[in-house]
Structure formats: structure tokens, C-alpha cells
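Left out: one protein chain. Kept in place: all the others.
Right, chain A next:
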Amino acid sequence: MRWFTFFCILICISAFQSTMIKWITIGSAVPDLYFSLVVFYSFLTDIKRNTITNWFTGLSKDLLSEGSLGVNSIFFVAIGLLIWSIRGILYKGHLITQVLITFIFSVIYNIFYAAYVAVSFRSLNLLPTLWAIFVCSLYTAVIIPVLFRILGKFQPNQRLFSVGDR
């Protein structure tokens, strides 16, 4: 894995997510490109690199987001480890697997994050929050094939689901 490439991708995603995301926003559905990156590297790399990349991804999301530092890094490391631990039993590289895994784990991540926000500020409403979680996760999952294709071009010497590097 090329670290330089990873950091370039991370900076590009940070810039896009924090400035141009409204271009691809549909109603209240906002895709989380950081999360796609977490899923991509969790599939792609071994546990150590997976942990480090997810930690940096979470930290950069924290830096460009309102709130405490470290929340997303913890969530992303945890989600990354979960995906990494089950990737061996998944159907290798199938498009539907990638989309489904992203959707399921995005829902889990968003529920935990919303719970954290709700506990901290007690100001989230249940139904709108659940709806936001659903549509955002769905949108994040839907763009996965395109995004993985683009990201795969930048990490050409690695293949998705290369179980050998576990």
C-alpha cells in the first residue's frame, strides 16, 4: 500500500466532502465519502495498515467537523476492525457484497454517532434521525461501485479481498 497515495486521496476526499458535497447531495441524503474510504481500506489491507488508515480518516473527519476530536477515529477504527474480521467469509469482490457491507456498517456507524450526539446534546428527534441515517447510508452504499473503481485505480498493486495479507 502506498502511504503517499493514501494521504493524497484523504486530502482530496476531505476537500470534496467539505466543499463540493452539495453538488451530489439529493435532498437530505448526503454521502459519506470518508466511510467509503474506511470500507475500501478495510477490504484492501492488513489489520495494522487498516487500523492506521482508518484512524487518520476518522481524524481528518473530526478536524473538518464540529465537535470533539477523536470520536470518528474511534468509530472508524472499530468499524474497520469489524469489517476486516469478517471479510474472509464474504463472497470475494462481488459488487453486491461491497454495497451491502457498506450499507449495513454505515447504518451501524451512523446509529452510534447519532447516539453519541443525542447523549451529548439531547436534541435529536428519533424519526428524522432514523430517516437521515437510512438515506445517507443508502446513498453512501450506492456510490460504492464508482468510488471503489476510482480508488482501485490509485492502488493498482492491491486487489480487493486479498485474504492472503491477513
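Things worth noting here:
Criterion: a contact is a pair of C-beta atoms (placed from the backbone, for glycine too) under 8 Å apart; a residue touches a chain by one contact, two chains touch by 3 or more; residues count from 1.
In this text, contacts and distances are computed from a predicted model.
Matching "Transport permease protein", "Cell shape-determining protein MreC", "ATP synthase subunit b" or "Heme exporter protein C" against the UniProt entry of the left-out chain gives the name "Cell shape-determining protein MreC". Contact with the chain not shown here comes from a single listed residue; of A:90, A:124 or A:138, that residue is A:124.
Checked against the full complex, the candidates A:20, A:95 or A:146 give a single residue touching the omitted chain, namely A:20.
Along chain A, the points of touch with the absent chain fall at residues 11, 14-23, 28, 30, 32, 34, 47-48, 51-52, 55, 58-59, 61-74, 77, 81, 110, 113-114, 117-118, 120-121, 123-125, 128-129, 132, 136.
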